[in-house]
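In this view, the complex is presented without one of its protein chains, the others remaining in place.
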Amino acid sequence: MAAIEILGLTKTYQVGFWRKRPKCALQPLRLQVEEGEIFGFLGPNGAGKTTTLKMLMGLVYPSAGSARILGCEINDPRMKAQIGFLPEQPYFYDYLTAAELLEYYGQLSGVDAKERKRRVSEVLDRVGLPNVSGMQLRKFSKGMLQRVGVAQAILHNPRVLFFDEPMSGLDPIGRREVRDLMEELKRAGKTVFFSTHILSDAEALCDRVAIIHQGELRGVGAVADLTSSVQGKVEVVWRGNTVLPSVKTLALDSSVTGDTVRAVVLEASQDALIDTLRRERLHIVSVTPLRTSLEEYFVQKLRPAEAAAGVRS
Amino acid sequence: MKPSSKITQVAGTFLVLCMLTSVLLLRQVDRMRGGATLQEVLYISSPGALKRLSLGYDGLMADIYWTRAVQYFGSKHFAGSQHYDLLAPLLEITTALDPHLIVAYEFGANFLAPKPPNGAGMPQRAIELSEFGIRNNPSEWRLYYDLGFIYYMELKDYKNAADAFARGSRVPNAHPFLGVMAAQMAQHSGELQMAQMIWSTTYQSTQDRDVRANAATHLRALQVEEDVTHLGNLVAEYHARTGRLPDTFSDLQNVGLLHEVPTDPFGHTYKLTSDGRVEVRTPDDFPFLTKGTPPGYVAPPPRFLPSD
Partner (left out) sequence: MSSRIRHIASNTFREAVRDRVLYNLIAFAVLMCGASILVGQISIGIERLVVINLGLTAISLFGVVIAIFIGIGLVSKEIEKRTLYTVLSRPVQRWEFIVGKFFGLAGTLVVNTFFMAIGVFLALLYVSQRFQAADGWVLVALYFIVLQFLIITALALFFSSFSSPLLSAVFAFSLFVIGSFAEDLRGFAAMAQGTTRWLATGAAYLLPNFASLNVIGSVAHGQGVAGALILSETAYAMVYAAMALCGAVLIFEHRNLK
């Protein structure tokens, strides 16, 4: 059974005060996420990621289309007991302590009293907030609130998790931890659906990704499949003052500045170029990936349709 | 994925039900509370204190108290009450809050001064109210008229009435009637004409529904009294000429005393009794009649007819 089925969800807003005109936030979207997957929902800011998540959570009603989670309709309470949601930049009742908040959410999710106590301290430990019991949330930093957000999402041990920009507001260590958590959830058989605009996170974690831009789905599939048709680029810098003809044929672009030469080549030509430089006994200063293959794919997908179709030579 | 239609239907139905029930309950509460509501409005009975409490919104408060006064008198009057204890304080508070509310003084002159059941029977307080109005609005001829009206109608005090009408006649743009009235009061002649003149002036110049209805009732009564007196004189003359009483009004026509058989203001013919008295057929329609009613007739409490 599919964990999430999005069947043509559409959202149009009316904008303007006097003369209302429709603005399309999400064009009919069809997606299917299998159980046990980590699914990345990628797109730049304002692409329609949060709108989609809000519709899945029943916060915003779609203009058309429908969706099912775990085979149930969106407003089915039985289904809602089995999902967890972390909103973007979450904010909570700031007069509560983290433990009180989780206790309250546990009650709302129908976790029974004994189980609740155990789970609250367990998830607080898990997200790295073991010693904040007496502190009201109004004193929490942004990163700590994000951790509380993760904690409340996994509190009731849900089968499907929805994370909206889970890494935002976190320091590198925090991001590492959230990644680990997601992998752990996957190992435990959970489904994770998360939105992000940070591609490295998606590339490292996701089984499959969807790319959305301007409310339109631009591509979906396993990372390896999507990137098979595109190649990343690498910038190589070495000491020297001329660009060898053999390098010129390999490089997409090259330039000489003082006594350093830089050239941009496709990932596939990277080894050939380095071999050439070695043969010439040139001193290599650096080899830097400019774009990973997913990023390259992403950039292509974000271009207007005709550009992606190859009109540009 | 849409707003739950079940909840919409349940909440919508419940909303309508609650709305209807609340109106019904409110009507029940109204019935139970009865007159209590108006008794309560005067827990603060000092006009000065109320003015201060109204925080500068005295205009609005005056309107509210004016409504209360009218409602109070109207509901009591409809119930045929003999007591209008709150009318004076309500009008005093109203005019203290807004001294320029002319209609309130007029209402006081018409309904505070007359004896119950047609009014509160407090001519002295009505006079004070009018004088207060004149002090605050010296150029309103209506207020002098109201004052003269009270002196004449309720107290038969011709001197003060003439004085009030004379003061009023000196106000710019005063109704010409005031000067005439002042002169007539001085001689106090022609009672019927004077009363007719006064009531028709009130009828023509007032803006207030109740005051106009009251004036119309009075005018009709005066008309009937005039007719009854006239017809009575003709009957007496017929008796003098023929030595017997007429059986019908056509007997009067036959001897040339009467051209046309008169009708009362509601179009009914008058009744000629076997003992030669002239009576109105529906005395209940003419609350203020002093003649033309059957012997021993007791008038019901006067009511204005809404058609006026």
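Each chain gets a letter, A and B, in the order it is written, and its residues are counted from 1.
Going forward, a residue touches a chain if its C-beta (ideal position, glycine included) is under 8 Å from a C-beta of that chain, and two chains touch if they have at least 3 such contacts.
Note that the coordinates shown come from a computational prediction; the quantities given were computed from them, not determined experimentally.
With respect to the full assembly, the chain omitted from this view is in touch with A, B. The chain omitted from view is touched by exactly one of B:G12, B:G80 or B:P138, namely B:G12. Shown as candidates are B:L26, B:L192 or B:V261; the residue that touches the absent chain is B:L26. Remark: the omitted chain is touched by one listed residue; of A:P22, A:G46, A:G71 or A:G110 this is A:G110. Looking at subunit A, the residues touching the absent chain are 54, 57-61, 75, 77-78, 80-81, 83-85, 87, 89-93, 95-96, 104-105, 107-110, 136, 149, 152, 162.
Of the residues in subunit B, those that touch the hidden partner chain are 3-4, 7-8, 11-12, 14-15, 18-19, 21-23, 25-30, 32-33, 36-37, 40, 43, 64, 67-68, 70-71, 74.
Here is the rule we go by: only the chains that are shown with their structure count from here on.
Between the CA-based centres of subunit A and subunit B the separation comes to 83 Å, rounded to the whole angstrom. Subunit B meets subunit A in the complex at residues 1-4. The residues of subunit A lying in touch with subunit B in their complex are 55, 58, 61-62, 65-67, 73-75.
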